[in-house]
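Below is the structure I would like to discuss, written out as structure tokens.
What you see is the complex with one protein chain gone and the rest in place.
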């Protein structure tokens, strides 16, 4: 039932055409994404903007869900909590590691650790809940 | 100590140059912002993307804080929780009403109700916490 | 489909026998509960303990859901976020005002403002999400 990385990348290009996230790895337990950081992602002072981090985490959980349950287009975010922990580097890609903590029939909960590439310090931590549409029969 | 709408708009143009949020009103108790919705804010199927809603809410709390405590550039988001409640209209502006629930010396907590202009149904609800830098003396 | 205050009080006595919450009012839009504060609810220094506040909020949302959709025993909390805003009084009852922000077929989201009786200052703010079991047919 799960989807391959290639299927997911193709689907994301249709479903989230604006995202600049790159799917690095995805399997049934989670996903790792990367996102380049440039002038559009920075705030004055050299901090990666909070909404950019939220956006990457949201996509990471979505990709991990596809990797687990297959291409289910109507999956939607129902809630998301982000804690900003440290200032990310302005000069490194943001990496997002997502682990699915619960995969229920109706709700899926994923956790994301965001960090600057080359560092192991978590810059932001996200927990998101997604609602999966009932199966058609 | 508070800042006027004009001061805030000028500051936001420097601090958040990417944002397309428009400050409609701001005073010591809160702020109302609007954000146009176009192709860049939509996902296939006509839903306003979740990160766009998070971003508007984040800016709304930031503006409300400036309206309360004045231009304090180093204020940063420490956490944000969003609950997505209904599908927003693809054809109306998103409006964000922010109320500050707590204004402490170190932490400020704001609540935002997001809705499509012309409707009173809340499409997403946000609570965000911001850390205020210690006063210089 | 909704339940009356009397039906809810009787049901709560069975379902949550440990709670000391008192249902003050409940209708289709929300509920107000109260909870006495005594030695068991206080921490040294005279603060109402955080878990007591969380517990009251959890019950308040549960009661409001029963008031809206009727006695549905398998409704369960899926997530809860609390922000502690001010120190509650050690000598006043805690009041909890719950409003349901979303009543979906599968998920219900409620918001609770907690305050010390006699004051309008919110001491803690809660958003909770509850999963409603699918209807039997």
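Which chain is which? They are A, B and C, in the order written, and residues in each are numbered from 1.
FYI, contacts are C-beta pairs under 8 Å (C-beta built on N, C-alpha and C of every residue); 3 or more make two chains touch, one makes a residue touch a chain.
Nothing here was measured: the structure is a model prediction, and the numbers come from that model.
Check A:2, A:18 or A:83 against the missing chain and you find that the one touching it is A:83. Panel shows chain A; residues 81, 83, 85-86, 101-102, 109, 111, 122, 125, 127, 129 of it touch the chain omitted from the view. Touching the omitted chain from chain C are residues 14-18, 40, 43-45, 47, 49-51, 54-55, 58, 73, 76-84.
Counting the whole complex, the residues of chain B in touch with the unshown chain are 78-79, 81, 106-107, 129, 131.
Assume only the chains that are shown with their structure count from here on.
Interface note: chain B and chain C, two copies of one sequence, contact each other through mostly matching residue numbers (shared numbers exceed half of all numbers used). Ranked by distance of CA centroids from chain C, the top chain is A. Centroids built from CA atoms put chain C at 33 Å from chain A.
Among the residues of chain A, those touching two or more other chains are numbered 78-79, 81.
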